[in-house]
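One structure is given here, and the rest of the page talks about it.
Note that one protein chain is taken out, while the other chains of the complex remain in position.
By written order: A and B. Residues from 1 in each chain.
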């Protein structure tokens, strides 16, 4: 299975990791390609931004914080939506996104960061959590997707 | 064909049912997995909310109304967008979403509601229209998607 995680929304990231972990636990080989806003999901909140130019610095600022600071695609309500969603998940013992990322990693899900988006957004390898298996472009994605049974774009 | 309907937007729901009905009329087996905001598409507007806790009650309130009350992903304009879209559809004799749901059901499209999302959102089986064939999780989805020719995430 391949999943392109294009979105940087908390809810879609949850869906991506839920699918990835489900697949891995059924013995499927799973790759997640993080592209565009999806790159923010695996950004290291502690990394010092080094992007050059005020536009990339501003973009980096607005998308800072990593998996713990993502907005909801709906009912975000200035951050109250994500806060509520995290509490609701905790109440039913559903793991938080940061834990899902580590679970997926531990189960062998491959993490690939899109170099094209990184170039445009001014992100370097040091901006990400140490979960990324490779930095690659569309050719790598398509080579995998062609052989996969399930391909999704989130 | 499998379709994950993650979105609760009217336009994406229309696309999902248009694809599903198209597939069913060509003899394909089609399943729609309703997850997250997509669950609101098949909520029974007449069901009495029983969710516990103010957050789940509030979430239920903001996503009430079912297929007839969904927002547009763009140009929603406080509900005027969906109202206009319904009129435009009527003018060209395109069925409304509520009718598409019944058509899909009548043509054998399988409706599966995601239990994980239901748990987080505090929705029970009684909150849905009597169209749901089964309540299941990611493993059920992947078992079907693996064997399907077309898998889409909306």
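Please note the rule applied: a residue touches a chain if its C-beta (ideal position, glycine included) is under 8 Å from a C-beta of that chain, and two chains touch if they have at least 3 such contacts.
Values in this document were obtained by computation on a predicted structure and should not be read as measured data.
Colleague: Which one, A:59, A:72 or A:129, makes contact with the chain that was left out?
Modeller: A:59
Colleague: Pick out the residues on subunit B that sit against the missing chain.
Modeller: Answer for subunit B: residues 1, 11-12, 15, 18-19, 21-23, 25-26, 28, 73-75, 84-85, 87-89, 91-92, 94, 149-154 touch the chain left out.
Colleague: Even though one chain is hidden, which residues of subunit A still touch it in the full complex?
Modeller: Contact residues on subunit A toward the absent chain are 4, 6-8, 35-37, 53, 55-56, 58-59, 62-63, 116, 119-122, 137-139, 141-143, 145-146, 148, 151-153.
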